[in-house]
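Questions regarding the structure given below will be posed in turn.
As you look at this complex, bear in mind that one protein chain is not there, while each of the others sits in place.
To keep things simple, chains are lettered A and B as they appear, and every chain counts its residues starting from 1.
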Amino acid sequence: MSIDYIFAIPLVPLTLFLLLGILYKRIKPSVSGYIGVLGLLSSTVLSFVAAYQYFFVHGKVNGVYESMVSSTVWMNFTPTLHIDMGILIDPISVMMLIVVSVVSLMVHIYSRGYMKGDEGYTKFFAFLSLFTFSMYGLVLATNLFQIYIFWELVGVSSYLLIGYYYTKGTAVAAAKKAFIVTRFADLGFLIGILIIGYYTGTYDFQTLTDPEGSAILNWGATSFMGLSVITWALILIFMGGAGKSAMFPLHIWLPDAMEGPTPVSALIHAATMVVAGVFLVARLFPMFYFVENGFALNIVAYVGAFSALFAAIIAITQTDIKRVLAYSTMSQLGYMMLALGVSGYDGHEGVGYMASMFHLFTHAMFKALLFLGAGSVIHAVHSNLLKDMGGLRRYMPITNITFLIAAMAIAGVPPLAGFWSKDEILVAAYEHHKLLYFVAVFVAGLTAFYIFRIYFGIFWGKETAYAHPPKESPLSMTFPLIVLAVLSATVGFVPFSEFVTADNVGFEAHINYPLAAIATLTGLIGILLAWAFYKKTSTLPDTYARTFGSFYKWAYHKFYMDEVYLFVTRKILFRQVSERIAKFDKKYVDGTMIGIGNKTVLTSTKIKGLQSGRVQDYAYGFVVGVVVLALVFIYLWTN
Amino acid sequence: MITGISIYEILTVTSILFFIGVYGFITRKNLISILISIELILNASVVNFVVINKYLYPENLEGVLFAIFIIAVAAAETALAVSIIISLYRQIGSVEVKDTETMKY
Partner (left out) sequence: MERILFYSIAIIVIVFALASVASRKMLRSVIYLLFVLCGIAGLYFMIDYNFLAAIQLTVYAGGIVVLIIFSVLLVHHIELELEIAKFPKQIATGLLCLSGLGVFLYTLYSYDFHVIENNMTTTTQSIGEKLLSYEAGGFILPFEVVSVLLLAVMIGAIVLAKGKQKSKTN
């Protein structure tokens, strides 16, 4: 199977980015929209061709979906240690290609309607293309360094798109926050990469993740503070992944990132970029699993579980629908991390890995749909806040139906997509650790509750009087909604375990009926509670909010995480550390240099009198020199 | 040859003359005075040429010829210097060294 045509998939958006970026002022908005959509369409078609070829034409070799690499050496350090540039094709990268292509295409189509009339229309599409290119590069990367490069590129495009409304102060602040927080996390990632490169002598995923390879077998060779250095490196890499995937405590940027345009939130902060962290852990999964008996993997599991719970609780209290969705995203990402963390490697043991990827896949569809639906609502009522909405089902039927499908999917109602993937996650958690299982079930209930809370809040609930009656969005926006709704309803039937597993062998998954029943029941309870609370205007929510009292307040203020960060950075880091360092720098480092400069100036002003330009002074010096030299020659060199 | 006078005495006189010229060159603040000092220095060296020629190599004439050339060059130099001084006086109205310092810029 030739994989060279896959190079075209990332190159198309790159070309689009350059084209739209350079011709920014000279291209008509309507034209640039079509160019973007058509380009993405070609990438999507190629992705599907690649997936079809990989899974069905090429198929398994010796019962395994093999990894294929096409790369060239980019930088040479030593004969063994070098950085390549190329593409790596294996089940998860093919799956990610599909996810990125589909969501990106839908978002492109949707943006044509949503961004209509915006000043930077072409610029927006250029940025979207840049992001898509970076994301393709990320999922196709053959080694740690390449993934790091594209990792930063998606960070940059995320920064650009969050700060898209750059005249708005909050958007600028949010963009900076997202960039700085993820940058900080990426520092850990980079250190991890360097440690791995130093101790294993390779950056290539294929070599690193080979269970019989030297990188995994020799993990115990060097240890540091009671753990293998490789484990430390993996923890640091996970830190990078946690930053991108908004895991606790590096999640603070994600809710603020909602300042960006809604299609951006759907593409970057729901479906693709934020799952890069999950993807990274999945990419290095054999290392996480085998090194130090999965010590790093346990961290992944607990961080994921805690983030899922933490975010779900906050999501219940938020009033801005995009923020609810943002916390929901964080919660679901925690789910995926949890699933990875509880996974095994061989055969059916690897159900967690498979479930995580499956959930990533389905989540991308229904979360993008939720965001796009929310965008459609926001487009109609010009507000993000729940209190400005209500009773919209009569005005926006298509949005209503598609949003409902997505909400049921995320709540795990059978037979929609979320049910299947979530069920697998619960199975994996149940087999691994009961506590994690209970957390996961509880979170599933919370998820159903908060998502239906906003669903009822938007489309049912109180009858809000609108100044302008909201209209259903144009076809360019409803078309992606319908497509994604169909996908959200059906992708759950894809026999995912046949294709994507930790050992690339594939197994047959069965539904664990008792667990599925419990999960579904929990979801339904959540939905019913939301129905009771929010279907009609009632006092129930306020009563319960008061019952929980301070806890509600805490959750409403996101457990004061932002304030904690501000305290740590401002009060401790800036005042105690940075200020002193700055003082030292100014006083001693700068002082030395300035002092040298000043002394030089001083000395030269003093001695510049020697260069008076007066011939007589020179003659004086000349005579002195002659006499002194004469004396020296007479008395010292007498022989 | 001066009867009864050794070369040392003559050279002593010229040395004194030379250093008087140097002293004047360094201390005077006026272009014409400096010119005079230069004449003194030149004269001292001319006398040296001549005297050494006469006392040590009386059958040769090179010292005398050099003296003639030096006098010619000194005359040329003086003429030029005087014209420069006059031109300068026209420009800045002074022949003090301190006033000519602006020329170095």
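Keep in mind that, in the parts below, contacts are C-beta pairs under 8 Å (C-beta built on N, C-alpha and C of every residue); 3 or more make two chains touch, one makes a residue touch a chain.
This structure is a prediction, so every number in the text was calculated from the model and none was measured.
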item: Hidden partner chain, residues of subunit A it touches; value: 620, 623-624, 626-627, 630-631, 634
item: Subunit B residues touching the omitted chain (full complex); value: 1-13, 15-24, 26-30, 32-33, 35-37, 39-40, 43, 46-47, 50-51, 54-59, 61, 64-65, 67-69, 71-80, 82-87, 89-90, 95-96
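Definition applied: only the chains that are shown with their structure count from here on.
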item: Centroid distance [mean C-alpha coordinates] between subunit B and subunit A, Å; value: 90
item: Subunit B to subunit A touching residues, read off their complex; value: 22, 25-27, 34, 97, 101, 104
item: Sites on subunit A touched by subunit B in the complex; value: 612-616, 619-620, 623
